[in-house]
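Structure first, then comments.
All protein chains of the complex are present and in place, except for one that has been dropped.
Note that the chains are named A, B and C in the order they appear, and that numbering of residues resets to 1 at the start of each chain.
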Amino acid sequence: MNFSFPTVTLDFYISALPVLILCLGAISAMLQSVFKKVGSETAVFGLQIVILIGALLAALLAPNSVETAYLSGNYLTGLITQFGQVTLLVIAIIISILFKDTWLKAKFFRGEISSLYQMVISGMLVMVSSEDLITLFVGLELSSIGLYALLGYTDPTRKSQEGAIKYFVLGSFATALLMFGFGLLYSATGTMRLSEIVELVPKMADHNWVQLGALFAMVGLGFKLALAPFHLWAPDAYEAAPTGITALMATSVKVMIILVAMRIFGGGLSSIYEVWMPALMFLAVISMIAGNVMALVQNSLKRMLAYSSIAHSGYMAVAICAIGNLGGEFPYAAVLYYLIGYAIISIGSFGILMWLENDQNDNITLDNLSGMASKHPKACFALAVFMFAFAGMPPTVGFISKFFVFNAALKANLVSLVVIGIIGSSISLYYYLRVIVRMFMSEPVKVAAPLAPKNSVIVSLVVGVAVILVVLLGTVLPGPVMDHLISTSLEIARN
Amino acid sequence: MLLWLVILFPLLGAALNGLLLRKVSKTVSHIVGASALIASFACALTAYMQMMSAGGEGQVIFGFDWLEAGGFKAPFQFILDRLSGMMMLIITGIGSLIHIYAGGYMHEEKATWRFFSYLNLFVFMMLLLVLGDNLLIMFIGWEGVGLCSYLLIGYWYEDDANAAAGMKAFLVNRIGDIGFLIGVFLCFKFFGTVSFSELKDIIINGNALTGPQLEAVSWITLALFIGACGKSAQLPLYVWLPDAMAGPTPVSALIHAATMVTAGIYMMTRLNFLYFLAPDTQMIVASVGAATALFAATIAIVQNDIKKVLAYSTVSQLGYMVLACGVGAYAGGVFHLFTHACFKALLFLGAGSVIVAMHHKQDMQEMGGLRKYMPITHAVMLVGVLAIIGFPGLAGFFSKDEILWKAWIGGGPVIWGMGAMAAVCTAFYMTRLLMLTFYGPNRSDHHTREHLHETSAVMWAPLVVLAILSAVVGYLNVPHVIPGLPHLLFEHYLSPIIHVPAAAAEHWPHLTATYSHSLELGLMGISVLGMFLSAGFAIVLYKNGPSPTAIKLKKSFSGIHKVLTNKYYVDEFYFKYIVDPLKDMSLFLWKIVDTVIIDGIVNGIGQAFMLVAGLTSFRMSGSLHRHAMVVMLGIFCLLTILLF
Amino acid sequence: MDFFNSHVLTLTTFLPLLTAVAIMFTPNLAISRWVAMGGSAVTFLFSLHVWYYFDAQTPGLQFVEEYSWIPSFGIKYIMGVDGLNLLLFILTTFLTPLILLSVWHIEGSKQKAFLSLFMFLECGMLGSLVAFDMVFFYIFWEAMLIPMYFMIGIWGGKNRIDATTKFIIYTVVGSLFMLAAAIVLYLLHYQKTGTYSTNILDLYTTAPLYETQLWLFGAFALAFAIKVPLFPFHTWLPDAHTEAPTAGSVILAGVLLKLGTYGLLRFAIPLFPEAVATYAPIIVSLGVIGIIYGALTAWMQKDAKKLVAYSSVSHLGFVVIGSFALVAGGNQISVEALTGAVYQMINHGISTGALFFLVGIIYERRHTRMLADFGGLAKVMPWFAFMLIIATLSSVGLPGTGGFVGEFLILLGTFQSSPIAGITASLGVLLGAVYMLHLCRKILFGPLDKKENQELQDLSPREFAYLTPLAILAVLMGIYPNLFLDKIRPSVEHLAQNYKQYRLVAAEQPAKDIENVASSEQSAESAGE
Partner (left out) sequence: MPTSESYLILATIMFGCGVFGVLFRKNLILVMMSIELMLNAVNLVFVSATQTLGNVDGQVMVFFVITVAACEAAVGLAMVIALYRKYGTIDTDFLRVLRG
């Protein structure tokens, strides 16, 4: 990718090692599927885990002290990048472990799936490490196209095909919108580097094409983040996807987009925050209301969590607004804390859903959960913890992260957003509690395909750790973690 | 120390009977209950003697800091002076007699621990009421006696009517109590204290009161008087007392005749210096007293239940006492309280004996001729009746005529006229009671008549003591006009308690003025004459049971008779215009306001969200194109926001 | 000992949590009962230690523990007791063992979870009482809803799910607004002083602009008004009480509701004195309406438990008006009323707790709570009758019981503040007697004509064991109130003094000066309003 022939140093290869390792893994998994004789499914899966862990180690060890841009900004290193990469890789590892059973059990496991999975992850890594529109685009598309395929590939039922096609069409549509926006920005500013664009845009803010470009860029990102009113793909895609992929969409995609958004809105654009803020506020408000309200009537848990994720995107958008308005490292740290909390809660909840699912039923409904507490008290306890955490009840991370976000928003004078957020939270409590009500307080309901999950050490471990983290991050850990996040955000924080 | 024993003995008795001695025989309950009272009486007597021998100065006995908050202070402390000492003696003395009597009266009960426990507790509360040195301690007793009254009226709770009567008593009293409380609040607001001794200091010895304080005094006294109306069964809050007769008769004697109901008079006397300062209130007090006296007396004329007659008579007599307070004749009021305690306790206990003999039948129409079967009861009842109607020489004569005289000079002819009319009525209905019960032929059924006999000594002995008291205590306060006897001993005895503040002296000229003896004698003559005439009329009408003339009279005045029998429809009025509307309103508040409106709004908000969600999720979903359309719509909205 | 003294609050607060966790790991119900009882008893002993060593002369905080928690936001772990929370603190630890005793006999696979939840709840209540950091407080404040939610939802009656959902959502809605207001206050404090702190005592000094105070106070008051519950936010309460199991009702009425009034005293009044002066008439009116309204509605109830629940609405109205009895033209708070309010909180906890226990006892025997199904129980259950009458008397505020002291002081103060409010509220005392005696009459008195009632057993020794302490305390609080008032007094006077001081300063300074001090706030608030 060295079109402009910049000097490529060893440092760059070290920094980009996580991506490179993943690409290697993706290729080898692909090769396995071509030459079926080489290695079994388990071997491929094992390799996938090894590759991911290797990438994680590489990401952890990568030099991070100073934010450095390689390839004229096509690839960045630094604390935030590292944070993003590590988070994405940890999520990827946990999800692939949780997802193991479903994958291996599927009627045909192929190397392609593993390959796609690793490509998606590498695309995400590229995205969070880039500051250039080109790599941004490549990373985004790498992850998106991979996800389109994963959605319909693993389980070709009508529902999943439909979901994949819908996701694909709307996703491409959004990509086109995003690219149109990028194109307009490029034609106005003459540069592909994000940091330069955001510095230049405020100077020509009354330029119509610039405004249009920025708008389309915002729409594209909003779409990927599933902000209302660009959210309608999310419930369908979440429901259609195998739960593991749903978990990936719910967590990693959000992490990736939010990190990019932080760079965009926190940087030079913040000097004209009065221009874009109303638009973003509008998206945040609609997301918090629509997500929470629509979730009220969902019966399928995955669908409900989809709407809930829309609402949570709204909260994160509130924090992004605060970043633009406020500066300083606090709001960044608040967003990152929210992301971590949200990721842990989501993975925990989807983990339990994955554990509950079987071949006949991969779409858990509230009826399935009815009266489950007497059969699986521990799982129900964990799910209840996650639901309370989603709802933002203390003493869970959900509360503390919401507190940080509200804090940032109020500091930025976004009182109306906070009020909407509060109303949204109150509504959300109802549907989160509905899950708990069904599990603990209702009698079992007769369903067509009863669930009979088997005990699994891995799931117990993952969910157990998630529960503990959810509680600890809500009680004793916020202090040190927040300190760490603040020092992480210092490098991109504008003062 | 002795004073502490006085109040602790009844409490101990109550605790023993109520908590520990539940399984023992009723004799033990009786002995414990009565001996607690007797011990208390003995201590009271000693304490009283000590106080009097020390010159009769009031003394304040500090107990402990009870309630302190901000500027408000109400220590648990007692005042023992001539007034409270006397009250203490009445309570424990008459209380002892009634306790002894009650053992006999309650003989047929299975277990009496509850009864004696309540009764002892009542005495304890009553002692708190009279001994407390501040309004708050008094209020403890004030409400405490109400509680005991409630429990004792509802003693036979299995009859729902009794439980209802108890509740009515408590609630009507509570109305008065709220008045009392408001008085306390006002008192604290304007004088910063609720202690009797400190109040007295401020009023008598302190600086001249400010305008607002003077105005406040009227309100304080009025508010406290509402409390007195409740407790002392004055118009319009008297309605509970007749119903309270549902309790055992010793209770009626002790609580609803001798002691508790006089609490209002005691309180006003205790605060006489305040009341003197508020002539307007005093006018109201006197009018209410006079009206109550007459009103209740008229009702009593037609009642057939022996205890109801006595109950209305009590209301009427309390009216006299209140009237006395109203015209500033506190000594007269308290003196009447004293004599009334003796003869009304006697009458009630006598009636109780009759009721026991009649197997708990109380209708006088079924009695008659009991003189033959119960000579002792008859004799003491005769004394009691003569005392209450003011037969010259007996207690009631002295005390009532003193009040009537003060009513004339202090309240004017109208007030006097009402009081005198009440006295005439009293003479009539009491004589009627005596005649219907003890004279004429016996009208009871065969079974009852077979078992009629004199009661045991436990019951008649206290009666005799009370009869003697009723006969003689009147001589403690002989008016000026009667020569040859020491005059107005009681008034002199009480005079250290009564203070007319200098600022108010002008309103009370008659307290110091001298009047001609002939006027007083003349008035006395009129009332005595009226008494004789109406008593004679009653004898004529009822000496052989209800005579044809009586029945004819009843027929020719059927309208009035009906109104009187139904007690002027006061209860019905209260129910129809106060209780029932309140109930309807409550029901409305609950069923409509609470369930439909308030809860409806709360639930409605939630349901509205659900509805919106249901509609939108249905409309928005499905088609790919619709999704894309929404995206474009979103872009349009953003454009609008961005550009404008 | 030193260590113990300086950490006693932490130990007391978290011992129940430890017990809750321990209960989860006990092998069977019998052991878990003993663990729970042991844990709560030791907690009670610890709290007695606090009571004993509490210095009644100091108005300030005692047994303070302060550690850094989220340093970047200035959020700390602060605990302390003063006269306002000491008694509630002990009431909580006192009621818990009694409640555990009351559920001793209940068998079943879920009972272990119940005990565990209950201990968790105790931890939440204790924590929110002693926490002196806004965020720290809020965590406990909300966290304790969770166990209560499960207790009503799992062990409740027929409509338990609706009731418990309403309970938690209603409460959380209010609390969230409070959270937002707290954050605004925290930011204003930062603007004023340049340091981040959520320490309540620091926030006291913030004194935001008058208009700002109005908003912030509104948010705080809403949260607490819902919790109390103040009319017209009370509708969750009867539902929650009716559906909750006895133990839940007792703790709900005994402590949880008090946290609302406690919050008013601890937060709403000292934080926003200016707004208090403006809002007091409204709040007192609502309180008075609540008193009358609650009493009248209670009177009409056919379900004994619902009656007691509505009576709570009425009684807590007293506490609320007691907290807002302003005198001297709104420049001072009536110390008497304030003292009464604190006192009445404790007393209501005891008397209403006892009432719920008693209703629970007959419900257990007869499986009905309808008044019409009873009558004449005094004959077969004399001790039950005795206890019910004591609880009733305390509830109606008869002198000699704790209820009188509280209500009297509240009315005394309210009357000084506004005679009309005082007199109207006094009617509540009358109506209180109406419905409580109605309850007694329907249950205890009248003919014993129902066959099922004739064979009822009187109180068992276990029931005795948990009712007697309540009865004794109800009477003790009436006959020797100074024992408790001594502990309350300094803090209450301090609170009133601070309020007065603030008003004095505000009155003396020309309005402009205040604006200057807070000019930066203005801009911060402009977006908000």
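Here is the rule we use: a contact is a pair of C-beta atoms (placed from the backbone, for glycine too) under 8 Å apart; a residue touches a chain by one contact, two chains touch by 3 or more.
These figures come from a predicted structure and were not determined experimentally.
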Give the labels of the shown chains that the missing chain contacts, considering the complete complex.
A, B
Specify the residue from the set A:Gly84, A:Gly111 or A:Gly152 that touches the hidden chain.
A:Gly152
Out of A:Arg303, A:His376, A:Lys411 or A:Arg434, which touches the unshown chain?
A:Arg303
Given B:Ser40, B:Ser149 or B:Ser617, the correct residue touching the omitted chain is B:Ser617
Touching the left-out chain: which of A:Gly78, A:Gly163, A:Pro242 or A:Gly291?
A:Gly163
I'm checking contacts with the chain that's been left out. Which of B:Ile578, B:Met629 or B:Leu643 qualifies?
B:Met629
I need the residue numbers on subunit A that touch the omitted chain, in ascending order.
3-4, 133-134, 137-138, 141, 145, 148-149, 152, 156, 158-159, 161-166, 168-169, 172-173, 175-177, 179-180, 182-184, 186-187, 190-192, 209, 235-236, 239-240, 297-300, 303
Counting contacts across the full complex, list the positions on subunit B that touch the omitted chain.
617-618, 621-625, 628-629, 632
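FYI, only the chains that are shown with their structure count from here on.
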So, what's the distance in Å between the C-alpha centres of subunit C and subunit B?
38
Go ahead and note the Å separation of the Cα centroids belonging to subunit A and subunit B.
79
Mind pulling the residue numbers of subunit C that touch at least two other chains?
169
Two or more other chains in contact with one residue: find those residues in subunit A.
430
Taking the complex as given, what residues does subunit A use to touch subunit C?
330, 333, 374, 388, 393-395, 399, 403-404, 406-407, 410-411, 413-416, 418-419, 422, 425-426, 429-430, 433, 436-437, 440-442, 474-475, 478-479, 482-483, 486
Can you name the residues of subunit B that touch subunit A in the complex?
606, 609-610, 612-614, 616-617, 620-621, 624, 626-628, 630-631, 633-635, 637-639, 641-643
In the complex, subunit A residues that touch subunit B
165-166, 169-170, 173-174, 177, 211, 215-216, 218-219, 222-223, 228-230, 232-233, 235-236, 275-276, 278-279, 282-283, 286, 290, 293-298, 427, 430
